[in-house]
Each structure stands twice: as structure tokens, then as C-alpha cells.
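Missing here is one protein chain; the remaining ones are kept as they sit in the complex.
Right, chain A next:
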Amino acid sequence: MKSPGDTALAKIIVVTSGKGGVGKTTSSAAIGTGIALKGHKTVIIDFDVGLRNLDLIMGCERRVVYDFVNVINKEATLSQALIKDKRTKGLYILPASQTRDKDALTIEGVEEVLQELSKEFDYIICDSPAGIEKGAQMALYFADTAIVVTNPEVSSVRDSDRILGILQSKSKRAEGGKEPIEEHLLLTRYHPGRVASGEMLSVADVEDILAIPLLGVIPESEAVLKASNQGTPVILDTESEAGLAYMDAVDRLMGEERPLRFLEVQKKGFIKRLLGG
């Protein structure tokens, strides 16, 4: 946690993908929670103005009073808009506006909010909207690190490559000629059985095409839907493979070594194999 007078800037991490529905919000919620669990003061910002969803995934939808756009427009202070997570110490959520559109975000407005958050937080997670337009560009503009969420599927991989192009050309770091954004690949909805039977791109295939370092592989898991039904980040479900895989990814993000797991096909019984399924 940040002590008063600590001038080190917060690390800004954008969770992005280009394509929608690949698991950006699920991953933002899980990774933000995981970082906070490690004792770092963390805020997750929902950049999907108009289509707020992070609040539902985090289970705080009924506690939203003010939002990100209210803070930018000075209709509310940051401390009024920030929602303190009830489960995880040191974790806060800044919800998106439900009634405005993406034009409500301005570079100057976003920068001011991020600077103020930087004084108090160690990590700022920006949950990007889908697409490559203004909203997504705003979410990634100030990032130090990017987590590119990708499904092992052609359109998702292609869109991830497009977003990598934008990270490398339209971010503040790129425009200022600074050290480039650190890029990480997070492969989600991975199905080892389908990979083994040649029906799904493998981890190695996607790594080959995108050529960025792998942060983690999250297996397709029933636990993800169950967690979002309940408004609990899936990383708190330590019984599930997805939850454990997210924790491994957080450990790697913090610079620890963790071997990949849950990539092998689970053995099925003889009868089940015979009948297929």
C-alpha cells in the first residue's frame, strides 16, 4: 500500500482485445482483485461508457451513485465516485456512465483523473470497451502495460493484432517516443480437448502469430459464468481451474515464475470416450 509522500507513480494496466465478448471485463475483475489480494492498493476503471458492466461482474451494481464521467465533468469528486470492494481489502471500482456516450471522455479529463488516482493507488486497471475506436483508444492511451485478451479463434486473434498496432502507434508512450507499452497475451476460453483434436488453435499457434509474451492461459470453465451470475470475481473461486489460472497470471505479472497448467486433456472414462462428448 502507498505510504503518504510516496511519489512513485501508479502502474497503469489496460485490459484490451479489439473484439468484444472475449473476457475483458471478467479478466479485469479477476486480475484487479488478484493484485489487491497481493497487498497493492488497486482501482479498476470501467471505460465502457454507455455499456457499464464491470459493476455487475464485481457485484457492486446497486452501490453505484456517481461515475467516471461525473468525475471528469466535476459533478462529483473521486472519493464520491469510487466504490470500495466489500470482499477484497484495498480494492476500488470506478464505474462507467450508463447514460452518456464515449465522447464524454476526453484525453485531458482522463489524464486528470488518472493523475489523481496515481497519488493514492499502486495499480490502475483500465477495462477497455470493445472495438478500436475512441473509447478503446482512450482506455489504452496512458497505459504502461497492456494485457491483450484473446480467444483461440480467428477473428479474436486478428483483432488482437490490430489492437497491438494501436498500442504501438497511438498510445502516449508511442507518440512521445518513450519506452513502448509492455504487452502481454492472455489466452482465455481455452479448450485443451479441442486443441488436442485439432479443432482449436493451440497456445503455441497464437503465440506464433501474435509474437508477444504469454501472461497466462485461462481454460474454458463453468466457474466463470457461475462467478458472473453471483457478482464475484472468478479469481476468488480457488476451487476452479479458471480462478487458479488467473492467480498464476497475476503472479507472473508481478514477476514471479509460474509453470502453465490446465493445458492437458482430462482423462475421460472408457464409456464416455466410446460414446463421444
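In this section, contacts are C-beta pairs under 8 Å (C-beta built on N, C-alpha and C of every residue); 3 or more make two chains touch, one makes a residue touch a chain; residues count from 1.
Simple rule for what comes next: contacts and distances are computed from a predicted model.
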Consult the UniProt record of the chain that does not appear here and report its protein name from "Cell division topological specificity factor", "Amino acid ABC transporter ATPase", "Sulfate transport system permease protein CysW" or "NADH-ubiquinone oxidoreductase chain 5".
-> "Cell division topological specificity factor"
Across A:E61, A:E112 or A:D161, the one contacting the chain not displayed is A:D161
On chain A, the omitted chain is touched by residues 153-154, 157-158, 161-162, 165, 169, 195, 197-202, 205, 208-209, 273-277
